[in-house]
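I have a structure I would like to understand better, so I am pasting it below and will then ask my questions one at a time.
The other protein chains are all here in position, but one chain of the complex has been omitted.
On to subunit A.
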Amino acid sequence: MAAVLEPQQQPATSVGSPIVRITALRKSYGTNEVLKGIDLDVKRGEVIAIIGKSGSGKSTLLRCINGLEVFQEGSLTVDGKPLLHESAMAMRELRQRVGMIFQSFNLFPHLTVGRNVMLAPTLVKKRSSLEAASQARKLLARVGLAEKFDAMPDQLSGGQQQRVAIARALAMEPAVLLCDEITSALDPELVGEVLRVVESLADEGMTLLMVTHEMSFARKVSDRVIFMHQGRVHEMGPPAELFGNPQTAELKQFLSSLHD
């Protein structure tokens, strides 16, 4: 009943089990249903861009995948493990597989950059602080911030903070990375540095689900684009098709509104 209009559904070649499987997922806030039955399989290593108007449910969908939002109906599995909100243990398991990067960075302001990255591995994975520190240095080098290990978050620019947030998420070695409008709070000149890091992750085979307003980036990096409209997957397909030949009036309208 979901995803009614789109001509192209899942690619038939489902080699291996999907890393994220969402089935008939419904979520409402009170009487307001924001996700009206979502079905989505994400393959390992796939890069998915989710686009749509604000209020279309795209961020909510993303936040359901790591349990930040509770859904009422349907099921969601990551790596074959179902998401169970009631079980703190199961949530902890799941969240070790699913990393998330936020629009507002959400670095821990009382900890240095290095400690931000080290915190979760030392607590959750029980790494020694020596091990965690060397890992943190490697990850910070990877996002181009090796020299900022001892800096406090408020000494960094927005773009730098977001790159630290990426390093922090990677420190947990997640199988899937969720990016929730990660460049929306950045000054235009800082967007590029963050997107370059995300692109390098995509190239290295990380499974990515990103809600984004950067259409050219979505077009360039993603394997599949999902257009959400009024709580449903309205249209889905490879970026070239979706952007080049939109099938539904809503997507056409959405795409043309971006050019204004």
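In this section, a contact is a pair of C-beta atoms (placed from the backbone, for glycine too) under 8 Å apart; a residue touches a chain by one contact, two chains touch by 3 or more; residues count from 1.
Keep in mind that, in the parts below, contacts and distances are computed from a predicted model.
Engineer: Name the omitted chain as UniProt records it, choosing among "NADH-quinone oxidoreductase subunit H", "Methylmalonyl-CoA epimerase", "Amino acid ABC transporter permease" or "Stage 0 sporulation protein A homolog".
Structural biologist: "Amino acid ABC transporter permease"
Engineer: Considering the complete complex, identify which of A:24, A:70, A:123 or A:146 is in touch with the unshown chain.
Structural biologist: Of these options, the touching residue for the absent chain is A:123.
Engineer: Of the residues A:104, A:230 or A:248, which one touches the chain left out of the display?
Structural biologist: A:104
Engineer: Of the residues A:43, A:168 or A:232, which one touches the chain left out of the display?
Structural biologist: A:168
Engineer: Mind pulling the subunit A residues that touch the left-out chain?
Structural biologist: 66-68, 88, 92-93, 95-96, 98-100, 102, 104, 106-110, 119-120, 123-124, 165, 168-169, 172
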